[in-house]
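All protein chains of the complex are present and in place, except for one that has been dropped.
Residue numbering begins at 1 within each chain, and the chains themselves are lettered A and B in the order written.
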Amino acid sequence: MADALVTMTGINKWYGELHALKDVNLNVHEGEVVVVIGPSGSGKSTLIRTINRLEPIQEGEILIDGERLPEEGKGLAKLRAEVGMVFQSFNLFAHKTILENVTLGPVKVLKMDKGEAEQRARDLLERVGVGHQADKYPAELSGGQQQRVAIARALAMDPKIMLFDEPTSALDPEMINEVLQVMLDLAEGGTTMVVVTHEMGFARSAADRVVFMDKGEIVEENDPESFYHNADTERARDFLSKIITH
Amino acid sequence: MSSVLVEELGPRGRARVRAVTIVTLVLAAGAIAFVIWKLQSAGQLGWRLWEPFTVGENLKFLLGGLVNTIKAAAVAMVFSIAVGFLFALGRLSRNMVVRGLCVAYVEFFRSIPLLLAIFASFFGLLAVGFDVGPFTSLVIALVAYNSAVLSEIFRAGIKSLDKGQTEAAQAIGMPYWPMMRIVILPQAVRRMIPAIVAQLATLSKDVSLGFVISYVEVVSKGTGFSNFSAAGNLQSYVVVGVIYFILVYLLAKLANYLDERQTKSPVTAAIVEGGDPDAANIDTEIDLA
Partner (left out) sequence: MIEFYTDNAQRFIDGTLVTVRLALLSFALSVVIGVVIASCRVSPVGPLQRFASGYVSLFRNLPLLIIFFLALFGLGDLGFVYGGFATAAVALGMYTGAYMAEVIRSGINSVSSGQAEAGRAIGLGFIALLSTIVIPQAVRTVIAPIGNLFIANFKNTAVALTITVTDLTFVSRQLINQTAETWLSLFGAAAIYTVILLFVGWGFRALEARYAIKR
């Protein structure tokens, strides 16, 4: 098997007394879509936030494309530029237009020519279906539109991998599908993705693998069909029975 | 946890922080040594200049000034609250003339120096035949200025209450004034107490300006003390500064404490929840006249 794009080995993290991640090991291969699920407080968001060190870890090793994740400075910034991240609450830059949100990274970090960055940004915005909103400010867009812009912003950096931290949890129900559709298109296009989400539909149609976490541990890794129909572990079955009955 | 600006540091970052910490401590020690050396060579640390402050009698003299400071602050505060309240209601009035006059009053006293107001209430009143003395003059000027500031605090406090409160009162058929008195004002007052205490801290600092019309508060006692005892000017103002600092610090702490307790209390939480977010954080600290 080829080397994994992300290799996490023996990850431990504490918040004071709380042991938030316990001996986590996870590999993500190129082109793979991994969905992470688990009850709230299970450490799933913490886990994906450690991949670009928005959460520092105390123990363990994270390799991205064979390179050790630096702890600080220019090296860390450079690596973060190669990892796209989409947040639960969008976090678009409030004082920048939609277009500027998408061009900021390429221009400031990748030192791309401004005209070129704008052309690419417009293409990306078109691709996620908000091309006509380019000159508005984030607050003028709906939640679903903002999240699609956030995806375009991350894609503009041409990342090796995309991280999604509960991308649809803050959305009104009628806007969830427009975001999931963009994510499905990405998955089909072969983008490597790690997605924290409870959207079973997305997991079943796009995920190569489902990772179930509970209390800071990875309890089960499985393919989506087996996981949802016939999970190996009691804890996973218990969790699924709670979310599926609703 | 990382803050907006500084994220959790890596090993190099931590080493850098340690280095800066050491440099800071060395520089601080150097600065303190420099100040002590300079004061020493200017003779300011001579015991002769400080010794008078160890005499009980002398301290009593200075603290007598503090009593006058507190007296002026307390009297001025009581009147400021009353007058400020009237102007706040005036600004919320539906009569345009009343509203306009109140706005003019507030804007005028917020844009002239307090010192000018003190001169007006002292020399101005004297010129038209009222010799009210320094205490009353100082209190009048403080009330004129602080009632203007407080009326803004009151107005924001009243306006910040949920519109729903007004609508609920109107829905059960309450007329305007009973509604204000029974529903709006008690909630508003409750919320404004921390801001009022904070303003009292500012006001007690301003009492020191009574110095210019010879009101015998703690600063003028300090001046008198440096003139009539062996203590030097610098020493006297340092001691007066310490006294003043304690007074203002305690008031400011009290305001903070009340503010924190209030934001925790379920009643205010409910009020703040429904209120206008902009008016909810009436800034008690910015006004520094």
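In the analysis below, contacts are C-beta pairs under 8 Å (C-beta built on N, C-alpha and C of every residue); 3 or more make two chains touch, one makes a residue touch a chain.
Quick caveat: nothing in here was measured; it's all calculated off a predicted structure.
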Sole touch to the unshown chain from A:Ala4, A:Ala20 or A:Ala81: residue A:Ala81
Identify the residue among B:Val4, B:Val97 or B:Ile172 that touches the chain left out of the display. B:Val4
Residues from chain B at the interface with the omitted partner, ascending: 2-7, 9, 13, 17, 20-21, 24-25, 28, 34-35, 38-39, 42, 44, 107-108, 110-116, 119-120, 123-124, 126-128, 201, 205-209, 211-212, 219, 232-234, 237-238, 240-241, 244-245, 248-249, 252, 283, 285-289
Listed in rising order, the chain A residues that touch the chain left out are 52, 54, 73-74, 77-85, 87, 89, 91-95, 104-105, 108-109, 137, 139-140, 150, 153-154, 157
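What we mean here is this: only the chains that are shown with their structure count from here on.
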Mind checking the centre-to-centre distance between chain A and chain B? Centres are C-alpha means, answer in whole Å. 50
Name, in rising order, each residue of chain B that touches chain A in their complex. 7-13
Flag every residue of chain A that touches chain B in the complex, lowest number first. 54, 56, 70-73, 76
